[in-house]
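Scroll down for the structure; my scribbles are underneath it.
Note that this complex is displayed minus one protein chain, with the remaining chains in position.
Chains here go by letter, A and B, matching the order in which they are written, and residues are numbered from 1 within each.
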Amino acid sequence: MHETDLAVIGSGPAGMAAAAEAAGLGLRVALFDDQPRPGGQAYRDVDRVGPMRGAVLGPDFVEGRRLTAALDDPRISHLGGAGVWAIEPGFTICYSQAGEARLLRARRVLLATGALERPMPVPGWTLPGVMTAGAGQILLKQAGLVPRRSVLVGTGPLLYLFAVQMVRAGINPAALIETQTRGDLARALRHMGGLFGGWGYMTEGWRLLRVLQRAGVPRIVGAHEIAIEGEDRAEAVRFRRGGAQHRLPCDTVFLHHGVVPNPQAARSLGLDHRWEPRQQCFVPVCDAWGEAASAEGGVEGVFVAGDGAGIGGARAAELQGRLAALRIAEGLDRIGNEECDGRAKPLRRQLRRELAVRPFLDAAYPPFAEALRPDDTTMVCRCEEVTAGEIRRAAAQGCPGPNRLKGFLRAGMGPCQGRVCGLAVTQILAEATGQSPDETGYFHIRPPIKPLTLGALAALAETGEAAGTDKTAPGQGDAA
Amino acid sequence: MKTVSTFLSLEAPGPRVRVWLDGAPLHLPRGANLAAALLGAGVNTFRGTACSGAPRAPYCMMGACFDCMIEVEGETRQACLLEVAEGMRLTRPGAPGDA
């Protein structure tokens, strides 16, 4: 089995920066990603973007090339198209690449698995033509595709950025249907005190809104009763604003109301998580270097950086990746304690500045209330096609949490393993049972956290590669 | 298979290669993201769900939602994690007969 010093899972801004920093300190690094090329979602395929697309996407995107360029270091091996399906304590990384199951031993693991879009269950959200705003941006970044007739629905600065990119590409979205209210903005202004450092983000935000205004892109604020209509694909968005009902025909609907940490790898390792009320999501419990707290029976020596540790955005992720790399290098005796602290100091200062705007953003663009409490008929688990009403009925029948829910409804048991619906299931159950999200808990996540073929797995038994291991994943109490 | 895509391509795509979708030829940009390339070619439905047969298409484009699952050479794969290669044989599981 090959060995390396540090395995970094995810080659977005946190993973790339950590890999480069660690390699610079003399560590051998394996950088995994299920996409073929580095960049993550923030800088998806940035190395292949031509000048025209670069101009549309803007300088913040093209900036990602600095990070991909830094991967050109003999100590870094970038493993693209590699689906990590298990991380064993100790550590052995099990991944599939080119149809084979492969193994790599690493002394330390950094999870840089980034964010997922917050689930936005509204009527019609499973129809073809409905995507996340993140998906829309990826189509633009990676393939240069712009939707002909689209509507952006939800809340948050990402919607403005994506809309402006469409304007620059010459095809305006039909409208922005925004769910935040003026009351949210008023409440958010209480966080202005923290905005010293975040001022750059604020002026950037105003600038985006000005572009949209000049381009004549309509913005509807405070929309509710949102539903997507269509038979076999999205045909229109229906919504209410004030007393009036509206209907906007379109081919493509982009949903977005914030992003949340991708929990799969961290959960599969049994890391402790806690509910973060401001961001309304679970975050792994980590120290200031990103080292995960070692829970009882949990795994030691795991680090988490970037949005996977709590949402902070691409630039914060980069800084967190470098901080984690410093601490890991110190732990492996590449640098001393003083050097580690010394190098960390300016990074921490920048990180504070990067994160200063977050309380304002979280208050100004809260998750869409109707999507947190979907109608009984709205589908929540897309894979197993389970509705919010079924989840509430299960709760009324005594279902205490998400893992028991699998027994009732199979929710979270499909191919996505709860990636899309997990948070929504916890929140609906918590509300129905009167428990907190922490008390309600989350789906137990077990390997494989990415599918692999039985043939690839079986080959491990044939070669004896599987012998002598007894620790692929810690037990988690139930089985379903 | 010729259908109008709901997406426009910003740039003239590079060289195209032939792949097979449900037995019919389709020309897609070589090396492009498979899910994006199919959307760009006007393929609007990727599969029908195993539960109800409801049509689905890419939702997240980042490997999380599994709604872009399609059969590639007889194996179920996430199209958003693959690149277009010459001669790929693609099948849409349980998909209705649209493009």
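For this structure, a couple of remarks:
Please note the rule applied: a residue touches a chain if its C-beta (ideal position, glycine included) is under 8 Å from a C-beta of that chain, and two chains touch if they have at least 3 such contacts.
Going forward, contacts and distances are computed from a predicted model.
Name of the non-displayed chain as stated in its UniProt record, restricted to "NADH-quinone oxidoreductase subunit K", "ABC transporter permease", "Glycine/D-amino acid oxidase-like deaminating enzyme" or "3-oxoadipate CoA-transferase": "Glycine/D-amino acid oxidase-like deaminating enzyme".
Of the listed residues A:169, A:208 or A:452, the one in contact with the hidden chain in the full complex is A:452.
Residues of chain A that touch the chain left out of view are 86, 88, 92, 94, 397-404, 406-410, 413-415, 417, 440-441, 444, 446-448, 451-455, 457-458, 460-462, 465-480. One chain is missing from the display, and on chain B it is touched by residues 50-51, 74-76.
One rule holds for everything that comes next: only the chains that are shown with their structure count from here on.
Between the CA-based centres of chain A and chain B the separation comes to 24 Å, rounded to the whole angstrom. For chain B in complex with chain A, the touching residues are 5-11, 13, 32-33, 36-37, 39-40, 44-46, 49, 51-52, 54-67, 69, 75-76, 80-81, 83, 96, 98.
Against chain B, the residues of chain A that register as touching in their complex are 34-36, 41, 45, 50, 52-53, 56, 81, 83, 116-117, 126-132, 134-135, 138-140, 142-149, 169, 171, 232-233, 251-252, 262, 382-385, 414-416, 419-420, 450-451, 453.
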